[in-house]
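Here the complex is missing a single protein chain, while all its other protein chains stay put.
Lettered A and B in written order, each chain numbered from 1.
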Amino acid sequence: MAGFWREYRENWVAVIALAVVSLVVAAALAAPLITPQDPYDLANLNLMDARRPPGFVGSGGYAHWLGTDAQGRDLYSAILYGLRISLQMGIAAGAVALAIGAALGILAANAGGKIEPAIMRVVDLQLSFPAILLALVLVAVLGQGRVPLIIALVTAQYAYFARTAYGAATAERQKDYVEAARATPLPGRRVVLRHLLPNCLPPLIVVGTVQVANAIALEATLSFLGLGLPPTEPSLGMLIANGFQYMMSGRTWISVYPGIALIILIVAINVVGDQLRDQFNPRLRR
Amino acid sequence: MTDILVVEKVSRRFSPRITLGDRIAGLLGATVDRRPVQAVTDVSISVRRGETLGLVGESGCGKSTLGRMLAGILAPSEGRVTLAGEPPMRHGHKVTTRIQTVFQDPFGSLNPRLRIGATIAEGPVTHGLIPRAEAGRFAGEWLARVGLDPAFAQRFPHQFSGGQRQRVAIARALAMRPEVLVCDEPVASLDVSIQAQILNLFLDLRRELGLTSLFISHDLAVVRHVSDRVAVMYLGRIVEMGAAATIYAMPRHPYTRALLDSVPKLALGGNVGVTFKPIQGELPSPLSPPAGCAFHPRCPKASDLCRQERPALLPQADGTLVACHHA
Partner (left out) sequence: MSAALLEVRDLRTHFHTRAGVLKAVDGVSFTLARGEILGLVGESGSGKSVTGFSLIGLVDPPGRIAGGSIRFDGQELVGLAQPAMRGLRGKRIAMVFQDPAATLNPVLTIGQQMAMAVQAHGGGGERAARELAARSLARVGIPDAVARLDAYPHEFSGGMRQRVAIAIALLHQPELIIADEPTTALDVSIQAQILAEMKALAKESGTALIWISHDLATVSSLADRVMVMYAGRIVERGPVAEVLHAPLHPYTRGLLDSLPALATPGQRLAQIPGSTPSLLSLAPGCPFAPRCARASTACGTDPPQVGDARHGALCHHPLGAGP
């Protein structure tokens, strides 16, 4: 583990990205403590403060460093609260999709027979289908709210994990240590859980990292289209959508700052994911 | 001596997996090769209690497949394997713990994410041979027995050299208290000096534990060194089998003779030098083995009879079994 970190440290871009991700996560967790306003509490909002530019000191007596939006929300507070929702959705969807996908992929690789092609054809079919389309349909059917949104994100993403887990498990299964475990003989469940699964985890963690970023982007897209969470709890996507109509009138901050926050988060997670991939991939090892 | 492991008329075919892609390619008119590979054909052998049977042959001759069927890891397509009267497999799964295997590649045969102490104790704990609380002490004892520091139990496989890993793999197999040990090319990937250490360890433990073993290798000298009896395989069949000393001193099958002649031999003492004599021709594909005796295209003694009729594996005067019309 120490060696892993030493190798990670050699790529300073990845170190900065990791620091950014940590900072964003910390800021999102601590949002109620470090923001001047709870943007979800309608009592705090004053329409007199709406659409004010960055630096404006509003009725609350504090400066809105990133300006305010059309409802008079402090954008800095709204962005941190929005990041909270985006991260929650991304991580929850990523984790559930990882669990389901890994289980399906390893099951397919391990079961063989008719189960293997049955699972993998469904997965392949879904991979050939744009994730956003599937998520759109599901949200439209299931309605708004956190649970339907997570279901939509998971459905759109588990197939990536299933593919990855299947590939890793078929490769690992060929190795002698799995055969040695079967030859002992150890019970099938033990072989899968203690021998196969731990050795399939590295690629899954890499895909998981990148998929969290994808889930955040997907959630933002759905919210932007008005299909995400209710407008009372705006995530980053909805903040961007809300500010969109004011872009032409020069009030660009309402969309631009949440957009920048979103991009920084997604890019940083992807850079971390890339570095993890490089480090887990023995072929790129020097 | 009594037979402990008996193999009767065992064959194994591997059919290529026909994927969806192959089916579509077939529909579009491409030729998809669906011929099964006949890895092992009609092999009958028995291993006697306490002996080491060497199984030798070139790559693709089916020796590993046969070894895996004997070890109860692979089900035969035809025929029967019994270990002390009972089949080692049921419904395609190994059920017995009385036979254990040491694999060729010490880098692949240990789970990279399991401490080696856990690797050694896992089987015995799962099968109730030792209580879970004893696992640490037990693993340490076995490490000491195969010449490693008991403190190594807490380490992971990547912290060991190839020879050390193979010691761990031997400890894992023997910790199950098997009656029969199958060694599939256990020293093939090791350096000469390490190979000698592992062979010595094998010889010592075999004597101490009174093991019966099947020793598979492509290396004729290694097989000669450890085996009481030797079986020579060519293209899925046994062509010669008998006491090791007899076979090496007086090979009866032309393939055995040619194989022995191909190995560069160091001659020390009076006439220093190295001699070898190559066999002609290539190994035929197991997809389309030659008719008659499979060795006839490369055999200097081949006659019309060899091209038409496959010789049976028949006992000679001294008990050696040879499958050759001209033995």
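By definition in this document, a contact is a pair of C-beta atoms (placed from the backbone, for glycine too) under 8 Å apart; a residue touches a chain by one contact, two chains touch by 3 or more.
Note that this is a predicted model, so its numbers are computed, not measured.
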* Where the complex has a chain not shown, which of B:43, B:83, B:222 or B:324 is the residue touching it? -> B:222
* To do: Specify the residue from the set B:21, B:85, B:210 or B:278 that touches the hidden chain.
  => B:278
* Asked: Among B:53, B:259 or B:293, which residue is in contact with the omitted chain in the full complex?
  -> B:259
* For chain B, which residues touch the unseen chain? -> 58-59, 161, 163-164, 191-197, 199-200, 203-204, 218-222, 224-227, 244-245, 258-259, 261-266, 268, 272-280, 282-283
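Just so we're on the same page, only the chains that are shown with their structure count from here on.
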* Which residues of chain A touch chain B in the complex? -> 117, 121, 175-177, 179-188, 190, 194-195, 198-199
* Structure fact -> Within the complex, chain A is touched by chain B residues 20, 71-73, 93-95, 97, 100-101, 103-105, 108-114, 122-123, 126-127, 169, 172, 176
